[in-house]
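Only one protein chain is missing; all other protein chains are in place.
Read from first to last, the chains carry the letters A and B; within each, the first residue is number 1.
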Amino acid sequence: MNALPVPLGNYIILSGILFSLGVIGVLTARNAIVILMSIELMLNAANLLLVVFARVHGDLGGQVMVFFVLTVAAAEAAVGLAILVAVFRLKGSVDVDRLNILKG
Amino acid sequence: MADQFIFWVAAIVAIIAAIRVVILKNAVLSVLHLIVTLIALAVLFLQLSAEFIAALQIIVYAGAIMVLFLFIVMLLNLRKDEFGRDQLPWLRLLGTLAGAAFLAELISLIGGGRVMAATVPDGFGSVRSIGIALFGEYMFPFELTSLLLVAAVLAAVVVARRKSSNEVDAAPPAGSEGEA
Partner (left out) sequence: MTPFNLTQFYADWATILPECFLLLWACVITGAAVLGRTDESKSGTFAIWTIIGTLATAVWVAVTQDGAAFGGTFVFDRLAVVFKEVILAGVILTAAASVGTVSRLRAHRGEYYGMILFSAVGMMLMVSATELLTLYIALELSTVTLFVLAAYHKTNRKSAEAGLKYVILGGISSAILLYGVAILYGLTGTTELARISQGIQRQFMASGSFPPGLALALLLILAGFGFKLALAPFHMWAPDVYEGAPTPITAFLSVASKAAALAAFLRVFFVGGQPAQLIWIQAIAALAALAMIVGNATAIVQTNIKRMLAYSSVAQIGYMLVGAVALDPWGATSISYYAMAYLFANMGAFVCVIAFAERTGSEEISDFSGLSRRSPILAGFFALFLLSLAGVPPTAGFLAKYYVFAAAIQKGYLWLVLVGVATSVVALYYYATVIMKMYFPAEQTEGGFPVARTLTIVLAVSALGVLLLGILPGPVVDWIKAAAQSFVPPT
């Protein structure tokens, strides 16, 4: 099997859509948990690209990178959620409007 | 043909679930839809001869990280009114524009024509091949990830461990680390 199941462009567009949804989620969600989930979406879009390109180049590096991204995502989620819990204990809310997240 | 059919089903499921992650007002449902997206992506990974990564995606990502999210959502027991979309209107506009512009840029990236994938040997993406790569060529970053996890665990414990309110130096109660 030396062809992709569907043309490479389809994968890139799919990954782009997922990444854009992540960006939109990050910018519009009010809740910090949903923002963290949107970041996971962005990471997964990148993972999809990495796996596809690993297949295209016939190089395991891309797959190994996904493995590392998983680790990073786990570390980030653990610390992010721990801080989220700390904020919730203080304020009873994880609403970013009330946190003025983008106040410049 | 079957390959194409599987791709389209998985892709559409992934996109619909991802949209619902972003727009749903109930955080529990958002998490569950994110899990659906992750599993759909795992199907795509299987098609791209990345069996080990597909398994990891389900076991670690959907199984562990998402459960952590779910756990926190339930622990905090958030009210529904915290999940509106009604942030600053210009920000929503900006978000949608940024997403659309990014997508347009990305589509321009795609060169025409069907890209041939390299011919890969049997066992490409299997546990064995990934293991050899991890402990051979990629040993250094692999050691770094272990360090990253240690740091993250310590960091999470420091934040999440609650000292009983007025004590300053007393040793923490034994069970209090569990929240991290």
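As a convention for this text, contacts are C-beta pairs under 8 Å (C-beta built on N, C-alpha and C of every residue); 3 or more make two chains touch, one makes a residue touch a chain.
Quick caveat, the model's predicted, so the values are computed rather than measured.
In the full complex, chain B contacts the hidden chain through residues 105-106, 108-111, 132, 136-141, 144-145, 147-148, 150-152, 154-159, 161, 163, 168-169, 171-172. Listed by residue number, the positions of chain A touching the unshown chain are 19, 22, 26, 32, 35-36, 39, 42-43, 45-46, 49-50, 52-53, 56-57, 59, 61-62, 64-65, 68-69, 71-72, 75-76, 79-80, 82-84, 86-87, 90-91, 94, 96, 99-104.
The rule is simple: only the chains that are shown with their structure count from here on.
Centre-to-centre separation between chain A and chain B, using Cα means, comes to 6 Å.
Taken together, the chain B residues at the contact with chain A in this complex read 3-4, 6-8, 11, 14-15, 18-19, 21-22, 27, 30-31, 34, 37-38, 41, 44-45, 47-50, 52-53, 56-57, 60-61, 64-65, 68-69, 72-73, 75-76, 78, 82-87, 91-92, 94-96, 98-100, 102-103, 106-107, 109-110, 114-120, 124-125, 129-130, 133-134, 137-138, 141-142, 145, 148-149, 151-153, 155-157, 159-160, 162, 179-180. Taken together, the chain A residues at the contact with chain B in this complex read 1-14, 16-31, 33-34, 36-38, 40-41, 44, 47-48, 51-52, 54-61, 63-64, 66-68, 70-79, 81-86, 88-89, 93-97, 102.
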